[in-house]
Each structure stands twice: as C-alpha cells, then as structure tokens.
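For this view, one protein chain was removed and the others were kept in their places.
Which chain is which? They are A, B and C, in the order written, and residues in each are numbered from 1.
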Amino acid sequence: MVIFDGVRKVYGQDSIGLDRLSLSIEHGEFVFLVGPSGSGKSTFIRLLIKEIEADEGTITVGGRNLNSMRRGRVPYLRRSIGCVFQDYKLLPGRTVHDNVAYALQVTGETPRGIRRKVPEILSLVGLSEMAQRLPDELSGGEQQRVSVARAFVNHPRLLIADEPTGNLDPDTSIGIMQLLYRINRTGTTVIMATHDREMVDKMQMRVVALDHGRLVRDQRRASYSRADVGAARTPPAG
Amino acid sequence: MVIFDGVRKVYGQDSIGLDRLSLSIEHGEFVFLVGPSGSGKSTFIRLLIKEIEADEGTITVGGRNLNSMRRGRVPYLRRSIGCVFQDYKLLPGRTVHDNVAYALQVTGETPRGIRRKVPEILSLVGLSEMAQRLPDELSGGEQQRVSVARAFVNHPRLLIADEPTGNLDPDTSIGIMQLLYRINRTGTTVIMATHDREMVDKMQMRVVALDHGRLVRDQRRASYSRADVGAARTPPAG
Amino acid sequence: MRPGFFLAEALRSIRANAAISIAATVTVLIAVFILGAFIPSFLYVQNTVDQQKDKVDINVFIADSATVQQVNGLQRNIDGLREQGLVRESTYVSKDDALADLRERLRDPSVLEELPSNPLPASFNVLPADPGQSQQIVVALQGHPAVDADLGISFASDTADRLLTVARVIQYAGGALILVLLVASILLIGNTIRLSFVARRREVEVMKLVGATNWFIRWPFVIEGILFGLAGATVAVAMLFGIKVLVVDSWAADADSALTRNDAGTIGFLALAAILVAAGAIVGALGSGITLRRFLRV
Partner (left out) sequence: MRPGFFLAEALRSIRANAAISIAATVTVLIAVFILGAFIPSFLYVQNTVDQQKDKVDINVFIADSATVQQVNGLQRNIDGLREQGLVRESTYVSKDDALADLRERLRDPSVLEELPSNPLPASFNVLPADPGQSQQIVVALQGHPAVDADLGISFASDTADRLLTVARVIQYAGGALILVLLVASILLIGNTIRLSFVARRREVEVMKLVGATNWFIRWPFVIEGILFGLAGATVAVAMLFGIKVLVVDSWAADADSALTRNDAGTIGFLALAAILVAAGAIVGALGSGITLRRFLRV
C-alpha cells in the first residue's frame, strides 16, 4: 500500500525531516509511528499526501508513484487517503457538520448521501449534539474528534492519523482507538503517529520508531519502547 | 492565590462551560486539572486570564477580583500569569526567539535582559538550535515547547498550562513536568490541565476533576482516576 | 446541482467574512462611482466646449462700393478655400439680411427705424473647418478688393483661442484622468480581493489538503467576486441615479440657469449603468479568479 524507498527530506538548509527512510506497509496493516518530538512523524505523513515533496528517494502509495504524479492528480490521491492532522486543520468559518460534509462534497457526494453519512460519523465520535457549532466554539478534544470524523467519513482505503488522541482523555482516546481498530478490521490500512505509550503497549501492533528522521525500529506486535520488546503484557484490544 | 466562588459560564444558549464551580488554590500549590474532553478545563483557564468572563459567581486571582477589574488592568493581570495554551497561540510571523521575547517586551524588559533570558529558557525546553525558526517550521511538539518557554520566561507568580505535553513524547513530557515541578518548588503556583494519566499518577499532587463543568473530585496527593484513590504507587518525581 | 452548490458556498463565505465582503463591495462601489461620475461629467464638459467651439465664425465684410464681379471673385476665393478643406461652410449675408438680423437681436428695434439708410455692410459668414486655422483664412482673403477696407475681416480671434485652449486642456487632462481612474479601479479591486485571500489563505490550504480540486475551490470565490462586483456597481449606479435625479435634472429644469441653454449631450444613463454594472461583475470575477491562482499552488 505504502512504499518509502530511501526517502530524504531536508527543510530549508539543514533541518532534517526524514533521512533515507525505507519502509513498506502492506494492505490492511495497522502501524504505530512513534518517536520523540521532532523525529519526523509528521514529515512522513505530509509526504504521503504530497503536501510536501521528497528531496531524494521514491514514494509509492496504492501503486502510484508520488514523485511523478501530476499536480492535477493530487486532489484524487488525497481523497483516497483519510488524514487526521496534528493541528486538526478545520475550516474556521464552517460548522462541525459542514467541515465533515466538505470532505464528501469534494468527491461529488450527493446531498442525500451527505445527510446520511455525516450524522452517522458524528455520533460515532460523540459530537452529534455539536453539529451546528463552529470550530471556535469547541474544546480542544472536540476539535480533534471533528478532524477524526472528517478523515473517516469517506471510508478511505488508507487512513493516516497524526496524534489523533493528543488532546483526548484516556476514555475518549480508547473510543477513538477502537474506532480505528474496527476500521482496520474492514481492510483499511491505518497509520497512526502517537506518543501514547499506554495505547501502543496495549494494542501490540506493528511499531515503526523514528529518531532524527531515521528508522530506528520496525517491529511487529511491539510496544512503545524497545525495552518492552516481546513483553506483550496485554493482548490486543478490540 | 486563586478563588472561584460559584462560577458559572454558559457559552451561547446552552453550551455549559463551567457549572457553579467553587474552588480555592493556595499560594505555591501544584494542581492537576483533569476531566474528559469538553468538561471545562480550558474554560477554567480562560476565565482565570479574563479571556472570557463568568456569567455568575466571582473569581479572585492574587487578591484581585476579576469581575470588577477594569479593562485597562487586564494586561497587567495577564503578565503576572504565565499561560501555556492548548493550541499554543504563537505569533505566526515571529521566530521562536521573538515569540518568547515578546512576553518580555510587553513588560518593558530591556534588550539586555532579553538577550540573557530568552536563550536560557529555550535551552531549558531543548529548542536552542531552533531559535531563528518560524512556528510554521516546527513540529507539533516543538511548537508546544515554545509555548511553554514563553509562559515560563517571565517567572510569573502563577503558571497555568493547558495540556502542555499533549503533543510530546513521554521523555520530553517528563522533562517539561520536571521543569514545572522545579518552578513550583521556587514558590510559583502551578495549575496544569492534562490527560496524561501516567504523569498524574506518578506525581501524586492535588487533583481537581471536572465533568460537564462540575467539580466532581478535589483530592490531595491523588491519581488520575478515582479508582486509584490513595493508591500512591510511585513517590513524587523531582 | 453543482452551480447551486457553488453559489451556496459563495453566499456562505460572504456571510462568514462580513468585514471582507463589505471591504470588497465598498471598493467596487467607490471605483464604479468615481468612474460613473467622472465619465459623463467629462463627456458633458467636452461636448459643451466642442459645441461652443463650432460656433466660432469669420465675417468677411463687403465694401458697399464692391462690384458684383468683385463679390463673385471673393465667393470663388472662399469656395477655393472650401475645396482646400479650410472652410466648412459659408453664407452670403446681404445688407438687408444683416439689418434684419440686427433688428432681431435688439431689445428695442425702433432705434433702427430712424436710420436714413442701411449702415450695415453685406458680408460672407464663413465657418472654418478647424477654428485653429481661422488666421489662415483671414490671411488668404485679406486685401481682396471686395473686402471693406474699414471693417475688413472680423473674427473672434480671442474667443476662438480661449475656447480652443479650454477644449484642449479639458481633453488632455480629462482623457488622462479617465485612463488613470480605469487603471486605478482595476488595481484597487484586485488589491482588495488579494487581501481578502490573504485572510483566507489557511482555509484554501485546508481545502486542498482535504482533496478539493483547484476549480472546486475557485468557483465559489469567482462567484463571490462577481457578487461583490454586482453589489458594488449596483449601489454605485443607484447613488449616481439619485444624484442625477436630485441634482443634475433639477439644475437642468431651472430655467434661469445657464445650463439650460446648453444642450450638449452626454452618455445616456441606462447605457452607462449597464456598462458600469457589467464592468463591476467582470472585474470582480477576474480579480478573484486571477488572484486565487497564487494561492492554489499549495
């Protein structure tokens, strides 16, 4: 589904985002992306949706080479990927409902489809009652959940989440996590960048660890830290 | 230091921010503010710096009644409070250095003082090398640390942090936590809203729990969840 | 369904960004208003001057003693000048015509009754093709034996010069100003629309990240631009109409006003209104469409 081959991204002169990363993620996998602050997790994600472009190496998503992809095709790539952004990236002038609906409207979804799908996903993330609020009128965690809802609503084949639980309390986090897990079980590939040690440890999924833009660990059924390797204290949730 | 007396805040028609909250925080205390997403933690903090105003009840900060405070005095209130915002609230056109320096400039700090204090605090949060970057050129966690540095640089008597570690990896979080703890030891009152169960459990400080804007728990030397009451598994870090 | 969606999006954006909407509309309003006030004023002044300029004539007075042959010779000379393109028209005014003329122009024609004989000379009234060339015509006819030695050839050389000067000044200054105003209007509207995008740059970025194509983002903005253009231009036209009805028409109706005697035409109001509104809409649409290009390279 996703293949990174020797990908390097340097911001400006000398700020290293990713450093010769090679990585392959299969269809239907669930991958945790971990690493200290500034290790390149968001850079990885931004490269995947071609928000930025690699300096070296090739990136393939769903069989399509991003390096040679024409500018005009990029919107279609992005529609096939659901993305939860670290800073939410909600449209400030639109209500919660309209923010989620926008992701459907760009694909040409009918008003009927929108009327059906949006309330459905909003109730899944627990925001049914806030459909008519503006992003400014939401708490941090609520905004984060809107971003999650928008990424899910299209039922994309690839789902990327950059710290989707950073501003959520443990209970809500587990709810979102279960949602991601259920989506993954239907065949969607899920990549999730996170700092939530508890969650990663509990799920025991594939963990890709970055540091200073380099791949420092890529392990199946693993925990947040290397120290915990193999020490699967809890079985996968679900 | 901080006294809330029957404070109620309703946004718009019926969105409850805080519901008749009474709470008193002494000089030099360290308080964790916990609660599910949307429970009113940020509302509490926004009321403290008079970003919003209470509908009912009185709020006193450092002996000054916020309800009757003149508009012109508000900037001086805010200077005496260091605040880490949940969404960072950095000035987009300014470098990391200038963002932090701005908090000193508003108080009339001399250029010499700025040249001394800013690099000091930036190295404390591990951003020395990024002093000349713009916020856009930082990772989520790095932006969060700039917000922390700006709140600390003034050595305020009251320090408020709204999820200061939401986008940080566990190691960096601990660093920030230790910093907050050290500051608290010098006599500064610290109020920290957080979802980080691990951290709260480890620190064993006063915990104030909110739910739907109501105070549901106020306990000394406590853990994140009520279930953990009294079960102090680890001694306070430091 | 799509046009409806884009229109709805445009209206949503207008409501959500009131400050920007007002600013853009006010800019169009001002630009259109100034053009709308200036163009007819300029045309009116220009036409007034032109009309007056055309009335400048030359009188070639004929001596009472001139023979018919001499007068015919003078007539041929003038016809020659017409063939050269110097003279537009010439009329023979007999002594009787002149007296009749004078009688008409006098308040109290009775004074004329006491005249023993007609003291007025016959003349050719010559309209130069170009009032600037009057002097040339005078030189060409001067000294002809049929011309009255005393009265000679009279032409309001000062009047001609004055009107010519005014006409030329107005034409150059006014033309230059209209050009400046046109360019300025387009720049100003483009400017405002560009600023309105700076304020919404982040929004456009997010739209792109969510998978919107360039045209999906652009259409609502273009429609918004058209609506700003239409709204601004319509209000400007309404204001101009108010001014026309209340001020200009009431001047014109005032019988004592010098303006009444002036039937210089200007551009019709409906034509002007149509041009201004259409221009507003087009400039708005182009302003939005073009400005957006920069922001779509996200």
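Everything below uses one rule, namely that contacts are C-beta pairs under 8 Å (C-beta built on N, C-alpha and C of every residue); 3 or more make two chains touch, one makes a residue touch a chain.
Since we're looking at a predicted model, the values are computed, not measured.
*Asks:* For the chain that is not shown, enumerate the shown chains it touches in the whole assembly.
*Replies:* Counting the whole assembly, the omitted chain is in touch with B, C.
*Asks:* Which residue, C:I20, C:V237 or C:L296, contacts the hidden chain when the whole complex is considered?
*Replies:* C:I20
*Asks:* Which of C:A8, C:V198, C:A238 or C:A274 sits in contact with the chain that's absent?
*Replies:* Considering all chains, including the one not shown, the answer is C:V198.
*Asks:* Per the definition of touch given earlier, which of C:R15, C:R76, C:R168 or C:R293 contacts the omitted chain?
*Replies:* Spelled out, the listed residue whose C-beta touches the missing chain is C:R168.
*Asks:* Using the document's contact rule, name the residues of subunit B that touch the chain not shown here.
*Replies:* The missing chain touches subunit B at positions 49, 51, 72, 75-79, 83, 85, 89-94, 98, 102-103, 105-107, 110-111, 150.
*Asks:* Tell me which stretches of subunit C touch the chain missing from the display.
*Replies:* Output for subunit C: 17, 19-20, 23, 26-27, 30, 33-34, 37-38, 41, 44-45, 48-49, 52, 55, 106-108, 111, 114-115, 119, 132, 139, 142-143, 149-150, 152, 156, 158-159, 161-166, 168-170, 173, 176-177, 180-181, 184, 187-188, 191-192, 194-196, 198-199, 251, 258-259, 261-262.
Rule of thumb we're sticking to: only the chains that are shown with their structure count from here on.
*Asks:* Could you tell me which chain's Cα centre is nearest to the average position of every protein Cα atom shown?
*Replies:* A
*Asks:* My parser should flag the chain pair with the most contacts; which pair should that be?
*Replies:* Highest contact count among chain pairs: A-B.
*Asks:* Taking each chain's centre as the mean of its C-alpha atoms, which one ends up farthest from the centre of subunit B?
*Replies:* If we average the C-alpha coordinates per chain, C ends up farthest from subunit B.
*Asks:* I'd like to verify one number: the distance from the centre of subunit A to the centre of subunit C, where each centre is the average of its C-alpha atoms, in whole angstrom.
*Replies:* The mean C-alpha positions of subunit A and subunit C differ by 64 Å.
*Asks:* Using CA atom averages as chain centres, what separation in Å is found between subunit A and subunit B?
*Replies:* 28
*Asks:* When the centre of a chain is set as the mean of its C-alpha atoms, what distance in Å lies between subunit B and subunit C?
*Replies:* 68
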